[in-house]
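Complex shown without one protein chain; remaining protein chains in place.
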Amino acid sequence: MTVDTGDVSVKTKNMSNLIYKYMRPEHLPQIWCPGCGNGIIMRDIAQAIENLGLSRNSTVIVSGIGCSARAAGYMDFNTIHTTHGRAIAFATGIKLANPSLEVIVVTGDGDISAIGGNHLIHAARRNIGLTVVVMNNNIYGMTGGQYSPTTPTGAFGTTAPYGNLDRSFDIAGLAYGAGASYAARGSAYHVQQTTTLIQEGIKHRGFSIIDVASICPTYYGRKNKKGSAVDMLKWQRDNSVTVDQAAKMSQEELKGKLVIGLLHQVNYPEFTYAYDQLIRRLFEEREENE
Amino acid sequence: MSRQEIRLAGSGGQGIILATVILAEAAIQAGMNTAQSQAYGPEARGGSCKAETLISDQTIGFTKVQNPTFLMALTQKSLDQYGPEVSENCLVLIDSGLSAPQDMKAKRIVALPILDTARTVVGKIQTANIVAVGCINDLLGITDAKTLEKAVLMHVPSGTEQLNIKALEEGFKLAEGHEEK
Amino acid sequence: MKKVLMINQSWCKGCGICAAFCPKGALEIVDDKVQRKEGTECILCGQCELRCPDYAIYIDENEGDTDQWAKSY
Partner (left out) sequence: MGKVVLMQGNEACVEGALVAGMRLFAGYPITPSTEIAEISAVRLPQEGGKFIQMEDEIASMACAIGGSVAGVKSMTATSGPGFSLKQENLGYAALAEIPLVVVDVQRMGPSTGMPTSPSQGDMMMARWGTHGDHPVIALCPSSVKETYDLIIRAFNLSERYRTPVLFMMDEIIGHLREGMELPELEEVEVIDRKTVKYPEPKRLPYHIKKGKLVPEMAPFGMGQRYNMTGLIHDESGFPTNSNEEAEKLIDRLMHKVSDNYADIVKCEQVGMDDADVAIFCYGGTMRAASSAMDEARKAGIKCGIFRPITIWPFPEKELLEAAKHVKRIIVAEHNYGQMVLEVERVVKDACRIDFLGRYNGTVITPDDLLAKIREEK
């Protein structure tokens, strides 16, 4: 059978139509470790794009640095792998220069909330039409397992050998507090829900963030005795509650739970749209004066 | 017109920089060369402020005023600071309310009620810089009144044109009957 | 067209996620690679495909050139 890829039509061989259509097979399998949740989340993004019927040519994937950042190289779009923490700032320039592009930022917890935290909160405040998908694995994977801003208090990392003293960030909550007009949380286990959340985030006009709990069996899992990739996914399955369920639960009951679903959505003018309106206004005023 | 090295001093917020910009614009409109620059402290308001305009019919190399041929000071503090630096031949314009420091070498001093005119005659103290511009043009003969008016209108905020033209005219009047001390 | 389970062993890293979440227990990991478990039934539900981080297992449509219901590379 054949797949419409937009430019070529080739018999599929050893991958699903979805992967064939949206990935760069010559660069697969990815460098991610066995059981890494990032591959699952990357597929969710592809599925969301497929469901929405976006054109690959007018979709841009921007990434920063870290494990998550490698996603850009695997996905068959206009892709740019930028500097550590700065993916949102690069993406802002791309979206501003050409608002017709669908710009998706794929990032990790260290990239987005430590070195890139400032860009996250300001892009959220600005409400620029980017979709940010966070592969949140609670650790710095690429550098070998240091604690990140989302490592829970007490958990271990190579730089938290006696247990992490920091409190951890709720990235979706942070973005929401900073003014993101769409904030959601998904997980590697909850594939269909997460895909839908990403899909709705892309559709949303304004800044949207989907904080997806990933799994890192190699570092976070091993350091913290969380078992195998399978065990970590099972933990997600058994400890997740929906936003609706969470609303009926006490703080005590919510301890150690992963709340997934749409956390927040509001309509507010998107930045590049507002800027185009400004340009139009100036042009109209000039025409009137002439 | 021979080379003029004009230095205006006052406190931030008095519009000293704008005054030198307008003088520079007047020079350009009159077909001369000019270089305008300024130095100010970190305060937006109230700090000391110095701005300069060089005007010459020759090409201007070095862009800073070295030997002022003209100094105006609108505050005692700025007069005390910059007054003693100028040479004997420099023409010094001061607001009537100020007194020349003892160690000032300059012999040609003109005192005019610039601030008072702005406040009471024009009706807005913020126009003191434009009153001053009128006085300075009259004292130095940079250009004609019409050209100066054009320069003023090019640089004042829209909506304040009438007020500033009045200030300029009051400046002309002030300087007309001036006396050098 | 008949659906078929496809396995691309060259991309499989043997993490075991597909096998763990298969509702019919129809998959197993042997020598770090996934394979069909003998004597089990695959209902082609696609749960394995959804969670395979390496896109090594998926449901495809039968190309008609084989009777096999599972095909490995």
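Just so it is clear, A, B and C label the chains in written order, and each chain counts residues from 1 on its own.
By our rule, contacts are C-beta pairs under 8 Å (C-beta built on N, C-alpha and C of every residue); 3 or more make two chains touch, one makes a residue touch a chain.
Since the model is a prediction, treat every value here as computed from it, not as a measurement.
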Where the missing chain makes contact, among the chains that are shown: A, B
Contact partner of the left-out chain, one of A:M15, A:A72 or A:A184: A:A72
Candidate in contact with the missing chain, chosen from A:N118, A:Q192, A:T242 or A:N267: A:N118
Absent-chain interface as seen on subunit B, which is shown: 21, 24-25, 27-28, 33-40, 42, 60-64, 66
Interface residues of subunit A (partner: the chain not displayed): 7-8, 27, 56-58, 60, 62, 72-73, 76-83, 86, 89-98, 100-101, 118-119, 121-122, 275, 278-279, 282-283, 286
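Everything that follows uses one rule, which is that only the chains that are shown with their structure count from here on.
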Inter-chain centre distance, subunit B versus subunit C - centres from mean C-alpha coordinates, in Å: 86
Averaged-CA centre spacing for the pair subunit C and subunit A, given as whole angstrom: 28
CA centroid of subunit A to CA centroid of subunit B, Å: 59
List of subunit C residues in touch with subunit A within their complex: 6, 8, 10-11, 13-17, 20-21, 49-56, 58-61, 63, 73
Sites on subunit A touched by subunit C in the complex: 1, 12-17, 19, 23, 28-30, 32-40, 43, 188-189, 191-192, 217, 228-230, 233-234
